[in-house]
Structure formats: structure tokens, C-alpha cells
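Here is the structure we will look at, set down as C-alpha cells.
Of the protein chains in this complex, one is absent; all others appear in place.
Presenting subunit A:
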Amino acid sequence: MFPLTVENKHVAQLLLSTGTCPRCIFRFCGVDFHAPYKLPYKELLNELQKFLETEKDELISEVPNPPPKKIRLQELEDGIDGMDNLSQNGEGKILIIEDGSIASKNSNLNVCNVCLGILQDFCEKEFIKKVCQKVEASGFEFTNLVLSISFPPQLSVREHAAWLLVKQEMGKQSLSLERNDTVQLKEAYKWITHPLFSEELGVPIDGKSLFEVSVVFAHPETVEDCHFLRAICPDCFKPAKNKQSVFTRMAVMKALNKIKEEDFRKQFPCPPNSPKAVCSVVEIECAHGAVFVAGRYNKYSRNLPQTPWIIDGERKLDSSVEELISDHLLTVFKAESFNFSSSGREDVDVRTLGNGRPFAIELVNPHRVHFTSQEIKELQQKINNSSNKIQVRDLQLVTREAIGHMKEGEEEKTKTYSALIWTNKAIQRKDLGFLDDIKDLKIDQKTPLRVLHRRPLAVRTRIIHSMETHYVDEHHFRLYLKTQAGTYIKEFVHGDFGRTKPNICSLMDVTADILELDVESVDVDWPPALDD
């Protein structure tokens, strides 16, 4: 059923004669249900003409006043004389022009002066198919998607001009027109295209989807349509650092809200001019939101940094904890890059034993995201088989909250260590006993000299909760300690030039040094432990 009524005739006639397409006409007549927009373009044009014919004698020519223009594609001259080829069955074709951009050739009507072709060929099946082909070729795995469509800012200007025109026409009929009475271009576009995308790709459109398909339209021919706004509302168009043009959609909308009707009409034609060409598609991109993988790692090497150690472009040590774990994930998830974080970290020469240290890896723009827990287990096995320097456990997919858990673990949770200590003076078992009895020892640590070049100079108070000593020989003993997060163990042992007080040297009145350090546990119960 044709959605327009007698009331809409004047407006529809006015809009059609000034070069506006049927779907935009529906929008300005407040047609707010989806079905009419989804009908094929030719059919809509026919119905519209019939609807308008019933009152007028002469055929409503599809050629608007002013005189007909030839439709020119960006690169091609199609040589179709506007008048001669106005058949009822005119074809709307999608052509790929030399530069690979997609345009439409519609011999029945000029390019719409409001939507610049967006609601003409760019919302029909053929175009959608082309976009979907690109999506499928991109190699992403997805079960839903979110569509992000970007229109050129000058569309808002044209929309505003058309709205003023319609408002004026309706005023003659003593009818008012609010902004909400018209249907927004983007809404109508979504009504039409979402089902088409869903059908073509076989998945639903979901606003919360992590998989985003973005289509960017531009219309170089009318780029300067917006520029007059800057003269009238200069403060809306402040140059932002990263943006190429100061005429963003937001800025243009803001200015249109501010500008007075008279000022607008002085500067911009109402109705808008008919353009020569339709919009072009500058970009069809697919991207998947990051996914997170967490686990715990053990480190068995005393020669492995946590992150790659590169100075002046030269790698100082082979590999790193993060690379040994993440490289496999990057491959399997087909991600672009990763961000590795963990609940604290250990030095190159320190092992991580016990349950290991919690870590979380953000995989950026993954092409594959669905894995069964069995597949994750196999991935864990693969990582563990590929290196004896590190081992991973409890590998699992987690949400973005993971990062918060990491930081909490780093800053708040206790850790336990074991250190092999050398003393210059000969010691007996009894000399160690008093250390076992010390509970919650407060120490003040100035920023260790070894990190002072990259950390602020400060004094940090930390607590050594408890200690346990194991005598080895006259010059060696093992010290097990449980400490507050953020304690520098090496400095607690050797004193760091007396800048950590008290320290083992001062407590025992010896010169002591640390020969070996191991992390025995990181007391965080996250991520959740998995069976086997």
C-alpha cells in the first residue's frame, strides 16, 4: 500500500520536481514504518508518479526543473541523453569504476539532491552484495556484526535545507513540521540495509557485537557545501589536532542548530542543487574488538626477560616471556598485535615457581575468536611443548575486566620468595634464628639505584610479613620471605648502599649479597584455576 496520502501531495510534488528521490520524499512526509522503503527503487518511482498523476494533467516528467542534466559518473560519461532514456523500466546498475570505487548509474532520475544517492542505489541489494563480498574476503570469523555507516557531513546541510523547504510548504497548508516528524537518513538507511546484510552474511546485526563493518561515504563534489557555516559560527569549527578537516559531522550539526533560518537561506539554496554524481565509497573496513586471554606462567630460566630487551635496535637477550606465550596466541587468533600485562614481574635472572604469575593478553583485531575449552587446552599444551623456559596454566578466555584484576594483584597481593644469601662473616645456625621470629617488619626502601634512571626518587615503606631461614653452610643460607606487593627483595638483602633500611646486612651485622632469587608464589586467586 502506498504510504502517502492526499495531505502529502503538495510536499511530494515539490520535492520530486526539485530533484529528491522517493525514499527521501517518504522521510519528509513522516513515513515511519519500514516496509515502503524496502520496495525496489523503480517500483517506488512508478507508484509515486501514479500517486501524483491523479491530480495533474500533464505527465510528471522525471526530469526536474531546471533543465535535465546528464548523469555523469566520476570517471565515465555514459552518453545517455536524459530525456530519451526515461523509460519506466530504466535500469539501475552498479558499476565499478577504474579506481575501484563503487558508484551507481541510474538512468531514470538524477542523483537525489538530499541523499546524494545513499537512498537510491546504495541501499539496494547489489551494493550490499558487493560490501558483503569484501567482508567475507577479509577472513574474519563472526556470529554477529555491527554496522557503522559514515555519511559526508554536507548531507546534514542538504537535509536542513530540504527540511526548511518542506516546513515552508506545509506552513502554506497551515500544518507544522517538527524535526521529529521527519525520518532521519541514517535510520531509513538502516531499516533497509540491516535485513539485507543479515540475509547476505547469514548473521544478525547486533549493536553490541565486537565485529564491526564500517562503510565510509564521501562526496568530493559538494565538500564545500559546509564551508559557509564557518563564517557564521566560527566557534563550532575549531581545528582539532588529529582531524584532517575541521568540518566534522558533529561540528556541522552543531552549527546547523545554531544558525538562524534567514542566514541559512541566504547562503544555501533551498531546495538544494542537484549534484552531478552520486557519493563514492571511500572505505569498507572490517575490524574485530579485542579479546582477552588470561592464565598463569612459570618461568624456569634465569636468562629470560619478561619483555623483549632491545637497546639501540639490538636485541640483548633471545626472546622474552611475553613473546613465548603471545606468539602462539597471535597465530591462532590471527590477531594484528597484542598487549601483555601481568600481576607484577620478575627480573631476568629470577625464576617464577609455584602456581605461577597471573597474566592477561589483549589480542588486537583478532580474525578468529571462537574456541572451545578443549581448543584452549590444546593451545596451552602447544605453548608448553614449545619451550622449557616457561610453562603456562589455567589458560582461558576472559573479559576486559581481566586487566583490573592484574593491577589489583600487582599492587595489593602478597608474594613469597626464596633467596640464596651469601655472608662475608662465617655464620652458625643460631645466628639465623632471630630472623624466623620477626613478623611484619617495616622497611623503608629508597628507589633502588638499578631502576633510579627510569623511576622517580622516593621512599617506599613495605612490610616483610614473615621469614624462614634454612642454614646451608658458614657463608650461605636460604631465606624464605612473605612480603607486601612492591617490595624489592634484592635490595632488602644487600641493602642497596644502605638505602633500604633495615636490611639483612644491618639486621645480621654482616655484609650479605643475594646469589639467587625465586618467586615461590604470587598470592592472587585469579584467573580461576582450571582442572588438570
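List of remarks:
The working rule: contacts are C-beta pairs under 8 Å (C-beta built on N, C-alpha and C of every residue); 3 or more make two chains touch, one makes a residue touch a chain; residues count from 1.
One rule holds in what follows: contacts and distances are computed from a predicted model.
Of the names listed as "Pre-mRNA-splicing factor 38", "Protein FAF1", "GPAT4 acyltransferase" or "Protein Abitram", the one that matches the UniProt record for the absent chain is "Protein Abitram".
When the full complex is taken into account, the listed residue touching the unshown chain is A:R450, out of A:K258, A:R429 or A:R450. Shown as candidates are A:D181, A:E212 or A:D513; the residue that touches the absent chain is A:D513.
Contact between subunit A and the unshown chain involves residues 422, 424, 446, 449-457, 472-473, 475-476, 494-495, 497-498, 511, 513, 515.
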